[in-house]
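The complex appears here without one of its protein chains, the remainder shown in place.
Naming follows writing order (A and B), and every chain is counted from residue 1.
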Amino acid sequence: MNIVYHARVIKAVAVRDFKIRITYIPWIMNSLLQPIAWTLILVYAYRSIMGPGSSEALAAHGWAGDPVGFLILGQVLLSLFNALNWRAGMAIQRERWYGTLELILQAPASRIAVLAGSSLFGLVDAGWASFLSALAVIALTGATFNVADPLAAVASILLAAVGALSMGIGLAGLYVLTRSAGPIAVAIQHPTRFFTGSSFPLTILPAVLQYVGYAIPLTYGLEAVRRTMLQGAGLGDVGPLLYRLLLLSIASTMLGVAMVRWAEGVARRNGWLHTF
Amino acid sequence: MYTIEAEGLEKEYRIGLLSKRRVKALRGVSLRIQKGTLYSLLGPNGAGKTTLVKILATLLIPDAGWARVAGFDVAREAVEVRKRVGVVLGGERALYWRLTGWSNLWFFSQLYGIPPAEARRRIRELIELVGLQGWEHVRVENYSKGMKQRLHIARGLLNDPEVLLLDEPTIGLDPAAAREVRGLIRRIVAEGRTVLLTTHYMAEAEELSDRVGIISGGRIIAEGSPGEVKKIIGGRMVLVSLTGPPGEASRLAALLGARARSIDRVTTIEAVVEDEEEFIDKVLGEALRRGLRVRRVEVREPSLEEAFIKLTGGPR
Partner (left out) sequence: MGGYTPSKLQVLRASLSAYARDVLALYSAWGFILVRLSVPVFMVATAWALSKIASPSGLVASLGYVDYVGYVALGFAFFTMLTTTLFEVGERIHREMVQGTLETVLLTPASRLAWLIGGALGSLMISMADVALVTVYYVTLFRGEVHLGGAPYALAGLLLSLAGMTGMGIALAGIVVNLKEPHAFNVMLTPFLMLLSGMMFPVEALPGPVEAVSRLIPVTHGIEVVRSSLLQGEPAIHLLGILALEAIAYTVVGYTVFRLLEARARRLGGLGSF
């Protein structure tokens, strides 16, 4: 077992996912159009409830000005998470649907490499769709950004993506434990939208609900990206956010991998692999 | 030298809410399969065939007992076993339907760590071996059942395995496709590989196997070459074909504890018996008394299917 072997497994899984993905044209269109529609819904909802210009209430939560940029960034990162929820999180579940899970687990390849391959593809696949849909919304509604420190912005985006990825892997550990992974993957998108503050400033929520939000890696990523891209914040300003994001991401990834391994062992002992 | 060895394998499944129902799938199975031979495992549904195959493939951990494949313990040295075993699970699934046959094979070749140049060469060879030339770049969803099964076998051979585990590889195939697959299995054994085959088709097992094991209720109840297994039940197969008043021949069969099959107006009474002469005398005497005419009498060795039915307690 060497590094070249693991790399080849990661590449093979990512290429396989890509080849399967391109046969589902409606789902590709979906991943592009859904974020556009959702962002537009929120943009028009904001404009309808706030009236012309910004609301004082929004400014009181630290986000003065037109909320379009705020909403676009929220939706981009949420879409990234949603895609990784389905790619990395559901990687094992999907093998069960294809009927290939036993064959994958029968191969000597590392399970982490298999998961990493699906995650890698998920990141690329979700990345371009989120980016293009953000551009489309900007073209339709217009948005103003204020980037003072490009390095901080790039670092925030990259780490936010890592956070989303770690959540996907963490959820993979949860999904292998249940046969209802599909509906749970649908259900999880809504609390994530709510608690991460992707559609509104998190400080609106009562303190107890904010705690829930700050247990989610994506929340820190979202805040760091918004601060660096809308308020011109630098690395020094968002450093503590990124630090916490990284810690939570590592914890989530480790938990996910450990759960997948544990679940495989339990499934092998109890004969659940075919229903795993 | 044994390539597959198992001793006292036991496996129990817990099913239902709160795992209340327990099903004992294996009750102390022991098995030895010599290198370069084909061993068929025969058994009714739920006898434990697939459980045994999955234990040998490292997909299941036994509750008790041990098994070694290619010299490695299936529970403790699972990765070493996986490198040396090919598994073909029956049915149409377990392939990526939206990918081509080539892409399916390529993907699995990488999971087995085959270097790219060698993988390409191996895939070309296997596609030729299973007769899928011209179809390798077509999506699997367009394949017939037989083609999918042949692709399964090619996938099972990707890592050049010492041991191939075939779980009902001809299930659901039409006679021509099943024959092709059997031809393929014969070639694989001729290459010196050890094959464990589970099947419902007795003729298939009789045709292909060096040794046969009959599993029932989680235990291997008979084992040997096909000829030896047939001898285990002892006796000879007697078939007497009769015509006459409707239903009379069936009543006679029931009286003698034999099986009756009717085609057109001819009813054939069949039974595996120790003393064929005594049985034939009995049938002829009764037939005469009931106004039945004897059309044909045949005495032969029982087939593997007949031996199987007798051993597993199926209908006589």
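One rule holds for everything that comes next: a residue touches a chain if its C-beta (ideal position, glycine included) is under 8 Å from a C-beta of that chain, and two chains touch if they have at least 3 such contacts.
Given the structure is predicted, the values throughout are model-derived calculations rather than measurements.
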Going by the whole complex, the chain not shown touches A
Among A:R16, A:R94, A:R193 or A:R227, single out the residue that touches the unshown chain.
A:R193
Where the complex has a chain not shown, which of A:L33, A:L135 or A:A148 is the residue touching it?
A:L33
Across the whole complex, the chain not displayed is touched by subunit A residues 24, 26-27, 29-30, 33-34, 37-38, 40-42, 44-52, 55-58, 61, 178-184, 186-187, 190-191, 193-194, 199-200, 204-205
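To be clear about the criterion, only the chains that are shown with their structure count from here on.
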Nearest whole angstrom, what separates the Cα centre of subunit A from the Cα centre of subunit B?
47
Using the touch rule from the top, collect the residues of subunit B that touch subunit A in their complex.
11, 13-14, 25, 51, 54, 57-61, 79, 82-83, 85, 87, 89, 91, 93-99, 103, 106-108, 110-113, 116, 139, 155
Which stretch or stretches of subunit A touch subunit B in the complex?
1, 5, 8-9, 11-13, 15-16, 19-20, 23-24, 98-100, 102-109, 114, 268-271, 273
